[in-house]
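Removed from the display is one protein chain of the complex; every other protein chain stays in position.
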Amino acid sequence: MSIAPPDPTATLLISCPDQKGLVAKIAGFVYSNGGNIIHADQHTDRLAGLFLMRIEWQLEGFNLPRELIAPAFSSIAQPLQAEWRLRFSDDKPRIAVWVSRQDHCLFDLVWRQRAGEFAAEIPLIISNHPHLGTIAEQFGIDYHHIPITAETKLQQEAQQLEILQQYNIDLVILAKYMQVLSSSFLSQFPQVINIHHSFLPAFAGANPYQRAYERGVKIIGATAHYVTQDLDEGPIIEQDVVRVSHRDQVADLIRKGKDLERMVLARAVRLHLQNRVLVYGNRTVVFE
Amino acid sequence: MSIAPPDPTATLLISCPDQKGLVAKIAGFVYSNGGNIIHADQHTDRLAGLFLMRIEWQLEGFNLPRELIAPAFSSIAQPLQAEWRLRFSDDKPRIAVWVSRQDHCLFDLVWRQRAGEFAAEIPLIISNHPHLGTIAEQFGIDYHHIPITAETKLQQEAQQLEILQQYNIDLVILAKYMQVLSSSFLSQFPQVINIHHSFLPAFAGANPYQRAYERGVKIIGATAHYVTQDLDEGPIIEQDVVRVSHRDQVADLIRKGKDLERMVLARAVRLHLQNRVLVYGNRTVVFE
Amino acid sequence: MSIAPPDPTATLLISCPDQKGLVAKIAGFVYSNGGNIIHADQHTDRLAGLFLMRIEWQLEGFNLPRELIAPAFSSIAQPLQAEWRLRFSDDKPRIAVWVSRQDHCLFDLVWRQRAGEFAAEIPLIISNHPHLGTIAEQFGIDYHHIPITAETKLQQEAQQLEILQQYNIDLVILAKYMQVLSSSFLSQFPQVINIHHSFLPAFAGANPYQRAYERGVKIIGATAHYVTQDLDEGPIIEQDVVRVSHRDQVADLIRKGKDLERMVLARAVRLHLQNRVLVYGNRTVVFE
Partner (left out) sequence: MSIAPPDPTATLLISCPDQKGLVAKIAGFVYSNGGNIIHADQHTDRLAGLFLMRIEWQLEGFNLPRELIAPAFSSIAQPLQAEWRLRFSDDKPRIAVWVSRQDHCLFDLVWRQRAGEFAAEIPLIISNHPHLGTIAEQFGIDYHHIPITAETKLQQEAQQLEILQQYNIDLVILAKYMQVLSSSFLSQFPQVINIHHSFLPAFAGANPYQRAYERGVKIIGATAHYVTQDLDEGPIIEQDVVRVSHRDQVADLIRKGKDLERMVLARAVRLHLQNRVLVYGNRTVVFE
């Protein structure tokens, strides 16, 4: 995975029914408009009969102005019944980080954003608790405390959606936000990444570390995934694991898990921001 | 984990209700009889109120003859309500490897035994298929082909038990043996290690690689565990994982999994043979 | 990394000075001849100004007969000053495994070849010792014992080259062959993969495990690389590591290292056989 190049690039993520000539057609589109490809990677899911591709090229010297690239590509994509997404490397998506009480993922994300690891902005933190407001303050990020109860959930989600819109948010990161989002919310704002504190599908649901301890596993994990209406069942972006032993109590699993969680979440966010993750069905292709 | 020392050692694995003075008492037993301890490791499960220990000492210069060590230690262990196991490093447990059609674990185990990695003998292979008989022949190991059907299972298990007894077997390794053992079998022969082709508890049951592919996980695993009457629920001895990507088809997961399976199984067998694994409840302490 | 598809494919590995239009040109070559691309991956080394690509397509339905593909592609490649290599998935390269006294890598390679993991044949084993002849016999592979001394080395290498030619060998694997090959040999037979028993560049040279023990490292490794005239300096194909602790004596490092060595070597060989490794300068691009 390369760092953002000094000069801006365009990236296309494409999927469509497989047929001959797709690479040539797509690369030809870039070339015929004077683009220099710096990354092209392609995958065919032969079981699904699906073609999936990521292609990135330098905008300098490209003959189409930015606003015409999408319309121009559209005329190629439509006959192929392709789904696609175009992104410019100097666009900075706006992220809202949602948290509850734990601060490790929030701290990590904000630090990375400040360190230039994410080509993105983080103007907003939403929490169902007031605790992490001081961190928001410390980093100069707006903090909205929106408590959630079973009764108020739907109403509060309406407020959350309003705030997301107001801040012009492109991506929500659930960084240890311990509430389930409703189907209604997700249908209105589908771009949500969550970090789950287990190696899914092991220990889906509540208290994974407690259950990992009870089962006596020798390895624990964490999973970053897109959120769907089926809890803990969304497309997996990234996973990682760490060894544990009989000496590790539940509190140790939680501590070790925190390190995993922030690493795995950060990698997933970075992959997403670089337009490297293509979802199809309940799976992802990650073009690293 | 150290290799077997050139001169023979005795190892005690002990667990008992926790109380003061246990390390001193057990180490004192060894010292007062002139033993030189080369490994002592102890763990307390404070939730369970349980003391667990492994202690290994050189037999050279030890004042008690081998056959008197167990009776002598018994008088210490009984008042402590301790469970314990004594093993001499130059004892060679006799292993039966059980297989079905896949040969990778069998090959690996036999190669390691020949290479001196296991202080054990492998005089017997049992299979519900005839296919791997040539490997048995190649290495000069007896091969018993005992086909299993739903109807014949209990009767065949009786035959299996008889053969185990006849060969004086101490440990059964299920090296990709694709049959479930009955409760009755396990109550008569409880020392059984199995390799499961997933990172338990994920994908317990059948076809784990197919299901891992369908779920789109980024990591697959393997688990070696003692066999109990609850399928795939026995105490875990060792686990390991390997990364996979969207490029890996089910056949690739199976291929990568084979490498995991033989590594994880071999490590578990070695730990067991060195008397490093103490089971309590459904968990293990592994004194590495 | 996908398994070989049931129907045969052609793979091109290409490197050339970077310029616009290369992906389009190469994909266009495949498409215009009716080929269906199943894998295309491209990398640009911007520091070196180098374009590197792997492209694989199905031969079924391809309009050019096999023997005309290379000449046809040549007319595209020459103006680009490209270096390239064409391979058909149903070609079976012929491998000679070279060993000294240790058998773990040999056993592993032969087992994998038998298990269908390598699309290759292993008709020949060469050793400077007689010890492993019985394994060769066991698997029905010719074994040539060619002892080496400082005085006889050049002369024996002449004999080795003759045997390689006689068996029509495409690739030599040094599977714990503890002799250095001369520059002269390598200039006549350059396709040689070696497994080095350390995480290069740490502990290059002799006795890496002993030196790793003395340095007190917490991790050891193994490295598979192409052999060049600079000992232990050739382009690295694959590396892996394993944790060790103070409990591990040199003999334990050797034992753990054996598992690493065979895994790392096998992965490197497989990547090479699938035409996934592109060497440039002293580096490799591995198109996984």
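First chain written, first letter: the chains are A, B and C, and each begins at residue 1.
Everything below uses one rule, namely that a contact is a pair of C-beta atoms (placed from the backbone, for glycine too) under 8 Å apart; a residue touches a chain by one contact, two chains touch by 3 or more.
Keep in mind that what you see is a predicted model, and the values were worked out from it rather than measured.
**Student:** For the chain left off this view, which of C:L59, C:L132 or C:V217 is in contact with it?
**Tutor:** In the full complex, the listed residue that touches the missing chain is C:V217.
**Student:** Would you indicate which residue among A:A82, A:A96 or A:M263 is in contact with the undisplayed chain?
**Tutor:** Of the candidates A:A82, A:A96 or A:M263, A:M263 is in touch with the missing chain.
**Student:** So one chain is hidden, and I want to know which residue out of A:F88, A:F107, A:Y167 or A:Y280 touches that hidden chain in the complete assembly.
**Tutor:** The one listed residue touching the chain not shown is A:F107.
**Student:** Applying the definition given at the start, please give the residues of subunit C touching the unseen chain.
**Tutor:** Touch with the absent chain occurs at residues 43, 45, 47, 199-203, 214-219, 221, 235-241, 245-247, 249, 282-286, 288.
**Student:** What does the interface between subunit A and the hidden chain look like in terms of residue numbers?
**Tutor:** 1-3, 103-104, 107, 111, 115, 117, 138, 245, 247-249, 251-252, 255, 259, 263, 266, 288
**Student:** With the missing chain put back, which residues of subunit B would touch it? List them for me.
**Tutor:** 5, 18-25, 27-28, 30-32, 34-44, 46, 55
Basically, only the chains that are shown with their structure count from here on.
**Student:** So the centre of each chain is just the mean of its C-alpha atoms; given that, what is the distance between subunit B and subunit C in Å?
**Tutor:** Whole-Å distance between the two chain centres: 36.
**Student:** Between subunit A and subunit B, what's the gap in Å when you average each chain's C-alpha atoms?
**Tutor:** 41
**Student:** Give the residues of subunit B that touch two or more other chains, as numbers and ranges in rising order.
**Tutor:** 245, 247, 249, 288
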